[in-house]
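Excluded from the complex is one protein chain; the other protein chains are retained at their positions.
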Amino acid sequence: MTYSLTVRDHMMIAHSLAGEAFGPAQRLHGATYVVDATFRAAELGDDGVVVDIGRASEVLRGILSPVSYRNLDDEPEFAGVNTTTERLCGVIAEKLVAAARDGSLGDAPLTGIVVTLRESHIAWASFEVEL
Amino acid sequence: MTYSLTVRDHMMIAHSLAGEAFGPAQRLHGATYVVDATFRAAELGDDGVVVDIGRASEVLRGILSPVSYRNLDDEPEFAGVNTTTERLCGVIAEKLVAAARDGSLGDAPLTGIVVTLRESHIAWASFEVEL
Amino acid sequence: MTYSLTVRDHMMIAHSLAGEAFGPAQRLHGATYVVDATFRAAELGDDGVVVDIGRASEVLRGILSPVSYRNLDDEPEFAGVNTTTERLCGVIAEKLVAAARDGSLGDAPLTGIVVTLRESHIAWASFEVEL
Amino acid sequence: MTYSLTVRDHMMIAHSLAGEAFGPAQRLHGATYVVDATFRAAELGDDGVVVDIGRASEVLRGILSPVSYRNLDDEPEFAGVNTTTERLCGVIAEKLVAAARDGSLGDAPLTGIVVTLRESHIAWASFEVEL
Amino acid sequence: MTYSLTVRDHMMIAHSLAGEAFGPAQRLHGATYVVDATFRAAELGDDGVVVDIGRASEVLRGILSPVSYRNLDDEPEFAGVNTTTERLCGVIAEKLVAAARDGSLGDAPLTGIVVTLRESHIAWASFEVEL
Partner (left out) sequence: MTYSLTVRDHMMIAHSLAGEAFGPAQRLHGATYVVDATFRAAELGDDGVVVDIGRASEVLRGILSPVSYRNLDDEPEFAGVNTTTERLCGVIAEKLVAAARDGSLGDAPLTGIVVTLRESHIAWASFEVEL
């Protein structure tokens, strides 16, 4: 038995991708990532929720804001890293995991987190981690 | 190996949520829940389906109708319960489980049911149960 | 030649509808309205936009907040009025027109406003007005 | 920990379904299937991806093209088979598994594949297989 | 000033298209058409609606049912006609116009009807007519 709660937000960034397989995406370009953050729990917290939607949205916004409207190629955090959609899912998920561990997300014992980044109407990636 | 079949319907209800964390949602307000019911099976039934779409839709409609266009705060079924999106997922899923057990959903041996309620374009919840 | 800019937000309300045609929707129930506000202009303002997206979003939020998480049956503003989806589109559009007229929406000369409220995945209404 | 990458395409086919449960769908009719192919991996390949989006899209296109714009009732591949949405998910997934095994999908060790076919705004099916 | 109300339904059909430009779509194939029917009025009817959603949905269903789950190539109604998405929009719109004229759609004086058929996630057509 698993409950989950998902909130959606987005970020708009520039970046380039290293590797011949990326073809034209090796050039500096950009993306809107529509970001879905999913929180899972085997049972609900005192209020009957996995995570309060308002709180989840704020935590997600706090993670996306520092990288929003930026060129990821210039961000020290991503030095030497290919900021593929998959990897950005992983980075955001790790930060949500940290928020879950420091208690920012409420009293329900979370069992997993999934982050999905939709880069267009025809391609998206996810990262899923158990807690 | 898992096959799944999902049908979508919706319900429109009023309710209020108890708990300071809900902020303005403590007031009487309402929601449209777009409801996705997913049925899982390791193998297909005689007709080559997990559940017939028409049958699945009818069973879901039969579960949503009694609570549709109602104020959940006044429904005996929900007395003393915070009708959060997560909890409503659980309630609907339990009724689908009962339908699966009494044979209303056909001959494929179902292995799981997932119910997702989308409350807006930026928030949704799910409940998943193995059978 | 017409440019337009649309921003999306939502509100969650309770209400009931008077009139036999509404069937079960005569009971107190509720809805999530996903609200799209469209601004039209024949030419762009100095920054190259119809309306700044941030400003448009704030103005729309300012209009939706006072009615969000409320029972519209109890709101003096809607006394004696059937708060159908169509009528709510009209009410929100009028407030956007007022914002356009008092200069809250920037320097592009707006020629029209459209408000769309999506009440489910299978029904929505709009109100369109020329300025 | 699981990464995933999904690409979307579609196919338009005619077919009929055998079995009384299908009601009017026993007649020759048709469907647009919007096809989502998901690839899963526990770790990313050298380029930082599960599968290159371009490559994944080409492989999926190569699988959908031979059955697109066809009457499945006349295709030898489906002789004696009810081409339900579930079964078509399985058929497409098997071909993606073959592509994964022959190395067409790159260097990340794939752990699973999911294929989802959306046949309308209110019904879809999936097939998920571990590798 | 224009109010509008839209309801969504769908139909699944087989057909073929005559003309070299259609390439593989000259073969017998099929489509799911997600159908949006929009009704326009300059003012609302007595109940505060353009058209009652339930009534609009029933009228649309009544128009789609006779052609649903059929091979349009065999339907006398479409003999000698290329059943392109555009043309099907026109055919459905004409039937909605007839329903508007015979009073099936209520007391608001309708000023226009729009029918949109979405044939995939990347292509759709519309037909719009003033009344």
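As written, the chain order gives the labels A, B, C, D and E, with residue 1 at the start of each chain.
The rule is short, and it goes like this: a residue touches a chain if its C-beta (ideal position, glycine included) is under 8 Å from a C-beta of that chain, and two chains touch if they have at least 3 such contacts.
For clarity, every value in this text was computed on a predicted model and none was experimentally measured.
Novice: Specify the residue from the set E:Met1, E:Ala42 or E:Ala123 that touches the hidden chain.
Specialist: E:Ala123
Novice: For the chain left off this view, which of A:Ala18, A:Val34 or A:Val91 is in contact with it?
Specialist: Counting the whole complex, the residue in contact with the absent chain is A:Val34.
Novice: Among E:Gly23, E:Pro66 or E:Pro109, which residue is in touch with the absent chain?
Specialist: Answering carefully, the residue with contact to the hidden chain is E:Gly23.
Novice: Spell out, residue by residue, where the missing chain touches subunit E.
Specialist: Interface residues of subunit E facing the absent chain: 17-19, 21-23, 81-87, 89-90, 121-130.
Novice: Spell out the interface residues on subunit A facing the chain that's missing from view.
Specialist: 8, 10, 12-15, 24-25, 27-34, 68-71, 119-122
Novice: Applying the definition given at the start, please give the residues of subunit C touching the unseen chain.
Specialist: 1-9, 44, 46-50, 52-55, 57, 106
Going forward, only the chains that are shown with their structure count from here on.
Novice: Starting at subunit D, figure out the least number of steps needed to reach subunit E through touching chains.
Specialist: 1
Novice: Name the chain whose C-alpha centroid is most distant from the C-alpha centroid of subunit A.
Specialist: Farthest from subunit A by mean C-alpha position: E.
Novice: What's the farthest chain from subunit D if centres are computed as the mean of the Cα atoms?
Specialist: Computed centres place C farthest from subunit D.
Novice: Can you check how far apart subunit A and subunit B are, centre to centre, with Cα atoms defining each centre and the answer in Å?
Specialist: So the centre of subunit A lies 27 Å away from the centre of subunit B.
Novice: In subunit A, which residues are in touch with two or more of the other chains?
Specialist: 121-122, in rising order.
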